[in-house]
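Here it is, the structure in full.
FYI, not all chains are in this one, though none of them got moved.
Naming follows writing order (A and B), and every chain is counted from residue 1.
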Amino acid sequence: MPLFDLPIEQLRSYLPDRDEPADFDDFWQRTLTEAAAFDLAPEFKPYDLPFTTVDVFDVSFAGWGGHRINGWFLAPRGVEEPVPCVVHYIGYSGGRGFPKDHLVWPASGYAVLVMETRGHGGANVGSPGSTPDPHGSASPQAPGMMTRGVLDPDDYYYRRVFTDAVRAVDVAAGHPAVDAARIVVEGGSQGGGIAQAVAALRPDVKAALIDVPFLTHFRRAVEITAADPYQELVRFLATQRDRADDVFRTLSYFDGLNFAARGRVPALYSVALMDDVCPPSTVFAAYNHWQGPKEITVWPWNRHEGGGGFQTEEQLRYLHKLLAGA
Amino acid sequence: MPLFDLPIEQLRSYLPDRDEPADFDDFWQRTLTEAAAFDLAPEFKPYDLPFTTVDVFDVSFAGWGGHRINGWFLAPRGVEEPVPCVVHYIGYSGGRGFPKDHLVWPASGYAVLVMETRGHGGANVGSPGSTPDPHGSASPQAPGMMTRGVLDPDDYYYRRVFTDAVRAVDVAAGHPAVDAARIVVEGGSQGGGIAQAVAALRPDVKAALIDVPFLTHFRRAVEITAADPYQELVRFLATQRDRADDVFRTLSYFDGLNFAARGRVPALYSVALMDDVCPPSTVFAAYNHWQGPKEITVWPWNRHEGGGGFQTEEQLRYLHKLLAGA
């Protein structure tokens, strides 16, 4: 059934209880503090393409554990004032792809920092990656990244990713072409889940653009969708039948609901009502918990592609208005 | 079997006979002459986006039969000299999508004219279209565009499309920002098949970039691939069991092999050895028949996605070199 989740009227007010560990904030403070011990060590290597209006850099910096995290940095060429910067996080399975994939931001007068999600990008033909995850796992895992280290919050894959993502904001802020007061975090699906977390952990960003976010409301997601990547969790739970409590305890430190409840910056969400990858109730649950100024675009007939280019144009207009006022 | 077609050594020299009707050139000359009766009537409406480095226009012009054909025109903002222009044709099922999808050319200092393929774009969620095909069909058809009018060359869908595509070159050439002596036709899959045809019909273009071209070597394609869109033809042949001769007669006027044999301009092809949509033997057949200066990039492990962004960067470098010399 295409409309498999709650009806839109109920979604608008769906505000489920959150499963939040008592030391949620401590966990993240400790995590980021530990990471701060590693120098950020950003590198911006000019990347040779016959572009005439955009400067492209092959970026890397030290993320969690000091591991090198790669990305792209693009900025409009020949601009004299520092410009706002979008920090872009990537969807599940993808790598940074190619500079050409990210031109919408410099064409609009912004810089963009594209951060790779470590360990992804090895099998997405449209979006190759270059950043490995040199950290293994202290527990067995299902193929994919969803269960790498899932038995222990300290060992969980997304602890490293969210830390990388917070530090990427610093990388952007430190570049001379960027106006550090106007940094926006942005992403779709996994990238949306990351942007949502970073916006909570870094309340100094200017705004968050969160499309069909993943990594949000795990409990419900694993019960109502049969699609990957949430199903990686189900496969693990089905196999490691005696470890469910550990899994859900770990996930509670990473659930988008708990980040949304700490979100204070302006946010533009989007959701698709036929999305069986990131079901609409999981998105609205986060949106309804978000504490800052917020808007949500609803795509009634779409699946996980959400609004696509329509949503990008919404975002351009939203940012244009928001940043003009800054 | 992933490597289902001929081995690469045989592909390099695969030069099948062509099935060419005696009046092939007459047919196309008559077709284009008839079309010339309609004024081109190009319109360039500024399209409002908060872009700062690129000008975007919602374009339309009179194609075959005087029907309005839509597209985008993007040009680097603030450039004083006319620039080279890429005329971009779109893959099967897609529409023109969004201006952001075509930024790679203006970022590289070129204008780009994106021409919609009439009748497509109604069901490709990533690439919406806006141009209908107001011409129906004088014969029954299978769903999709491959068999619309397939019983008669004059009524066949691609007669209209190729005519639109030739005229799109005129639209580009007529724009004041464009250097009419440096127009390049480009596309992948269906777009590659169209670019291949236009390069033969309009020998005044500067070059052709032809990725994994469709609409080429129909006879072999329908026998070795079980994938759409070539399978639309097979479904039609299986149903209209008594019309095979008519179908193949019509297709002979549109077969990429016959256009390739007339290709005189520099061409950069690409081919993927595991491509079951546009099998590599059909691509090499055309490439080997091409008469002009030519290069081909071979992607051994890819399917129809071909070289993706790798190939785009190849193209940028190829054009940069070619046009610099101009």
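The working rule: contacts are C-beta pairs under 8 Å (C-beta built on N, C-alpha and C of every residue); 3 or more make two chains touch, one makes a residue touch a chain.
The shown structure was predicted, so the numbers you read here are calculated from the model rather than taken from an experiment.
Of the identical protein chains in this complex, 2 are displayed in place, while the full assembly in this structure file contains 6 copies of the same sequence.
The rule we apply is simple: only the chains that are shown with their structure count from here on.
As a whole-number value, the distance joining the C-alpha centres of subunit A and subunit B reads 37 Å. By the touch rule above, subunit B contacts subunit A in their complex via residues 49-54, 76, 97-98, 100-101, 103-104, 106-109, 125-126, 128, 302-303, 305, 308-310, 312-313, 316-317, 319-320.
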